[in-house]
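Note that one protein chain of the assembly has been removed; the remaining protein chains are unaltered in position.
Letters A, B and C mark the chains as written, and numbering starts fresh at 1 in each.
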Amino acid sequence: MKNNITIVVLGIASAVAVGCASMSHNDEAALGAKALELMKASFHEQGQAKLDRLDQDEVQKVCSEYNGDRKIPKDVADRLEKAELATIKYPADGKYVGDWKNGERIAQSGVGMQFTDTAGAATGGNCYACHELTKAELAFGTIGPSLYNFGKTRGYTPEVQKYAFGKVYNSEAFSACSNMPRFGHKGILSEQQIKDVVALLMDPSSPVNK
Amino acid sequence: MADPMKIRANMAGDKVEVKVLMSHEMETGQRKDSKGAVIPAWFIQNVTATHNGKTVLSAEWGPAVAKNPFLSFRFAGGKPGDKVAITWTDNHGDKRTDEATIA
Amino acid sequence: MSRINRTVIAALLATAGVALAQQPRSAVEEIERYRAALGDGNPAELWEARGEALWKEKRGPKNASLEQCDLGLGPGVVKGAYTVLPKYFKDTDRVEDLESRLVSCMVSLQGFSPEQAKKDPFGGPGKKVPMDALVAYITSESRGMKMNVQTTHPKEVEAYEVGRKIFYFRGGPHDFACATCHGADNQRIRLQDLPNLRKTSDAQKAYASWPAYRVSQGEVRSFQWRLYDCFRQQRFPELTFVSPASIALTTFLAKNSNGGTLEAPSIKR
Partner (left out) sequence: MDGGRRRILKGTGGAAVLGLAMAAGLLRTGSAWADWNKAAFDTKSLADAVKAMGGGAPAESKDIAITSPDIAENGAVVPFTIASKVPNTESMALLVEKNPNILAANFQIPQGTEPWINTRVKMGQTSNVIALVKTADGKFYYASKEVKVTLGGCGG
């Protein structure tokens, strides 16, 4: 291992020496391995957050590589989206829309799954952190698009309901390397909670559609 | 033992502008610790500022004053080189006085 | 506030004769006013004063001060030192940021064990720790100076490149990486502006505004704390204080801020 690191460092040094901005794939892979090794030694488990949170799945691995100026190739994106689409468990009862009032609470709440949070306690979706949803809430983020009038503009159809459910369940199935968490796939929100968030987006009486 | 205050006193036209930072928790008595026990209130109750022995400001504070309090005020009759002294007393009876020279 | 409420209040104020000087400002403009109003009178000054006293105080088993600590510009040089950190140090044979360098000096000069020196990395309610105060003092001595981090030693190069990988590393239940929130221009989380740390101008402004007095916590927070709490919110495990990954990531971010003027300790939400 020690020899490997030395080689990596030499590789970097030479790359820098010639003023080369991009590195070869091999250098990147070796650096990635080194970074992971260093991270495993630099974090410790606390509360519900164990070290296995640093073990990346395929989406995390691929999307860590294709970042910033390196855009994900279309074939890789297609492959990822197809695999993620297969993970979505749509409600057995065929109903996608729950209670928008509860959905609003979920959209407001950012608690859950941090090492300071109680394990197993109800988690939020924190939708407002990244999205505009209603006109009443001024403190909304802009990492994601505005979802104001989501149902009103797209139509209150079963197809849009199903899409909204799937998107919240696993965003990577529709847009590879999206920044949005895979709320259903990763067990952040329950099926009922996702239905409630869908209601916030799709219920005609929800403030999102006012 | 409380930390010293940070006091600035500068001429602003014909008046002295005083700015003071105090080191204090200003605990409201409404918060709970991680075990659910109420953290007792602990806050500055009285602040007095004097210039040449004369009181130029006195204040009563409740726990709603922000942690590590900041206070600024202006008074007439001071000149560079004069001393401004500030004293605070908290609800534990702890007390601290610091002094600054008008610049 | 609803539009109706605003109108009612505007009417009330108008009745009271307190004329609204301007048209209602946007939320972002109001937040700017909020920040500006706090700028004058930063409680971080209380930490700076405490840190300066601690720097000169004889402490530890060797009953020595930190005044001979080499922070990167030679023993005892405090002014400007923060602008060259993180940096490779020959005596410890590794790259160190300010906090890890202070730990090294507490060990070598004052005779503390590494465990003792690292025991209380961050302050909290009713708990003042030397590290926060020392960090506030030392950074304040570089205020107004330009960041100037060099990666000439191979270990500095390695720290920078590994730090870059960590910046883009997605993990945890939410798939978050540093880049999730800090990889694009002009984004906000809730009302907070998110600097794009891939871009020089944003990186300069962001890095050079730490450490900071956080009004929400009433504490001066170091850059080690900034990373610690970002990773907490990323749902990662707990970042170990002055760990190699934290120093590597700091090297990446600090170097990207080169040329930026240090405006720290600052005051933040």
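Convention: a residue touches a chain if its C-beta (ideal position, glycine included) is under 8 Å from a C-beta of that chain, and two chains touch if they have at least 3 such contacts.
This one's a predicted model, so the numbers in the text were calculated from it and none came from an experiment.
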Where the missing chain touches chain C, by residue: 1, 5, 9, 12-13, 15-18, 24-25, 27, 30-31, 33-35, 37-38, 189-192, 215-218, 233, 269
Positions on chain B where the hidden chain makes contact: 15, 26, 28-30, 38, 40-42, 45-46, 54-67, 69-77, 89, 91-93
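FYI, only the chains that are shown with their structure count from here on.
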Distance from the mean Cα position of chain B to that of chain A, given in whole angstrom: 47
Euclidean distance of C-alpha centroids - chain A vs chain C, Å: 27
Contacts with two or more other chains, residues of chain C listed in rising order: none
In chain B, residues with contacts to at least two other chains: none
Residues of chain C that touch chain B when the two form their complex: 40-43, 45-46, 49-50, 125-126, 128, 213, 215, 218
Chain C to chain A touching residues, read off their complex: 2, 27, 151, 154-155, 157-158, 161-162, 164-166, 168-177, 179-181, 183-184, 186-191, 194, 198, 231-233, 235-240, 243-246, 248
Interface residues, chain B side, partner chain C - complex: 3-4, 6, 19, 21, 23, 25, 27, 39, 66-68, 70, 72
